Each structure stands twice: as C-alpha cells, then as structure tokens.
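Incomplete set of chains, arranged as in the complex.
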Amino acid sequence: MELKRLKLVTIVAESLLEKRLVEEIKRLGAKGYTITPARGEGSRGIRSVDWEGQNIRLETIVSEEVALKILQKLQEEYFPHYAVIAYVENVEVVRGEKYV
Amino acid sequence: MDALELLRLNLLSPMVLAYFLGIAARLLKSDLAFPEALYTALSIYLLFAIGFKGGVELAHTPLSVVLLPALTTLALGLFRPLPAYFLARRFLKVSREDAAALAAHYGSVSAVTFLAALSFVQGVGHAAQGFLPTLVALLEVPGIVVALLLGKRHNGRLSEALHEVLAGKSVVLLLGGLLIGVLSGEAGMERVKPFFVDPFYGALTLFLLDLGMVAASRLSVLRQVGFRLILFGVGLALFHGALGVYLGLKAGLGVGGAAVLGAMSASASYIAAPAAVRIALPQANPSLYLTASLAVTFPFNLVLGIPLYHALAVLWGG
C-alpha cells in the first residue's frame, strides 16, 4: 500500500461564508472537502449557537501548491473582514491521485 | 382600561414574561440553552404560520381595501432607512458602512414585534385586519435594499446581498406561506388550523424565551457601546412608531391596525437584515447593529413601545 503525502488545509469561518469558501477552494483546485459545524472564540469574540450563526470547520486535502493558493486567497480577501482562521498540516493518504 | 392597566396587561403576558425569563437565565449563568435546531424550527414555524394566516385572510379581502395600506407600507419601507442612516452618521458618528448597516436593520421589520403588537391589540379588544401579515412581508425587503445602496455606491457584493434578502428564508417563508394561504383558502385552513393557528402563541412564548437569552448575551456589549446607542435605538423607534401610527390611520387601518403598523414601523430586523449586511457590508461591525436591534429596540418596543403606539392610535384616531 502506497501512502502519498499531501496537505490538509483546515479553515474555521463564520457559517455565512460557507457557499463562497466552497466555490473559492474548488476554483483553486480542491477536489473535495469536509465540513463540520463548530463554534468558537477568537479576536472577534465568542461565536456560538446564536443569532449571528455558528462557525463552520472546513477541511480539504490538497497538493502543497493548492494549499498555498488557498491561504493566499484567504489572506487577501477574508482575514481582514471576517471571522476566519486557517492552518495547514501534513497528512498521508492512499489513492493520492484522488486529491490532485 | 387606562394606560397603566394596559401596560400591566402587556407586561404580564406569557410572551413578555418568557422574554424576561430568558434574560434572567443568562444573568444567572444558567445552563439553559436552546439547541440551534429548535430555534430554527420555531422560526420556520412562526414565519410560515404568519404568512399562511395572512394569506387565508387576504383571499377574501377585496383589493380595494388592501391597496392603500400596502402602498403606505411600501412608502414607509423606502423612507425609514434615511433617518436611521443620518442619525447614525451625525449622532453616533459611525462610519458610512456602519451607518448603512444600522439603516438596513431599522429599515426592515421584526416579525416578533409585529406579533406581540397584534396580540396586544386583540387582547385590548380592537379589531385588526386579517391582511396585516401581508404588510409585514411588504415592509421587510425595501428598506434593506435602500440601506445597502446608501452603503455601497460602487458595485461589490450588492447583487449577492439582494439575492440574500429576496431569497432569504424569512421572505420565502412569509411570502410562500401567504401564497399557500391565498390558494388553499378556508378549506386548506380547516385542515391545518390545529397546527398553524391554535398553538401559535405558545410556540411564540418559547421563541421569546430564547430571544431573551440571546439579548442578554448582548447586554455586556451594550455597556461598552454606551448610552448613545440606547438613545439612538429608542429615539428612532419612537419617531418611526409615531409615523407608522399616523400613516396607518390615514390609510384607513383604524385604531387597532394603526397601532400594529406603528409597532412594525418602530421595529428593527434581526433575521433578514443581519444576513444581508454581513455579505454586502463586511466592514460594518456586527456588535453595533445586533446590539441596537436586539438589546435596545426590541425590548423597548415589547415592553413600552407597543402600549405607547396603541395610546397614540387611540389619541389620534379613537
């Protein structure tokens, strides 16, 4: 069994952004994603089950190149105005060709 | 009944009391919390039921009766963002985006304030036209559009935000329910009355319990933002409320209908507007508009505003 090394990008964002983020990452080359409901707290205060809506936690397994593009995009258009954070990890998968 | 008696009557309704229970629960740091699904389910139910009841009534209301009130409401919707915007700029001294965001909220309408007013007016014994929910639907959208235009003179996410408003869940449920009510009429109503009509005010009571908890979590923000925001939220409600009562009487709504239109006009949105504003005006500060709408204007109307607009309607039109 051959394991391939890829990047896992995790984005935590206010749920209102879901549709736009999904379009964005697909356009930048992501082949899939997984979303879990979340709540949290950061520099913009508590975001919990509340009027403002929850957060979402979006994960996508992509190549290093796509990962960097996604971070770039977030930094330019999302970080300044919205409650969003993102981080990148190394993961290993089987069927590596599925994700690139 | 004299004014004090009416105030008491309003304060001691299960709905208003449930709202205060919600606030108390948060202040006591209780672990009471509504699952998000319950809040969503209640809001779907309430919005659809309001629309549906309005539609069934509308089905046997001649166009001639509803036309003038409808146009009046439309005019109110187009006008109200303007005082809100300028007051926010001058008095609160906030940025253009923040002012537009506030204008969008005070240009739209709160369905729950409408219901509380309707319930009050009926409790007092006044007649209220069956088509009033139609006016809620009419008042919800135009003000948001005007406010967003005030905020963004150049393109951007405006069209996306408009779509968010027009296809937003509160408009779809209100108008969709209305349409279903019109089409299925009394025969349809008979089938679903024990679900959409009879238990309505009980469901609203639970919803207000949750609203109270949400509002309470904004009270600390209120302390930071300060006294001016309270003056802003109350002043605007009084001005818009009086305007609504006056125009309602002019449009032939009678004392009951005019009081309800006043409360609608005095209210600020917290379902449709926040979603639209967050997309069209991301630079605007959500703390500001949510606190003003939920923690100032809403409780003011619920407790003092509604009896006041009613008193005005009696004074001017009784």
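Order of writing sets the labels: A and B. Residues in every chain begin at 1.
Throughout what follows, a contact is a pair of C-beta atoms (placed from the backbone, for glycine too) under 8 Å apart; a residue touches a chain by one contact, two chains touch by 3 or more.
Quantities reported herein were computed from a predicted structural model and do not represent experimental measurements.
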{"item": "Copies present in the complete complex, per labelled chain", "value": "A x3, B x3"}
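One rule holds for everything that comes next: only the chains that are shown with their structure count from here on.
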{"item": "Where chain A and chain B are represented by their mean Cα positions, the distance between them in whole Å", "value": "36"}
{"item": "Partner chain B, residues of chain A touching it in the complex", "value": "14, 16, 45, 49-52, 54, 81-82"}
{"item": "Residue numbers on chain B that touch chain A, as the complex places them", "value": "33-36, 39, 214, 217, 270, 274-275, 278-279, 282-283, 286-287, 290, 294"}
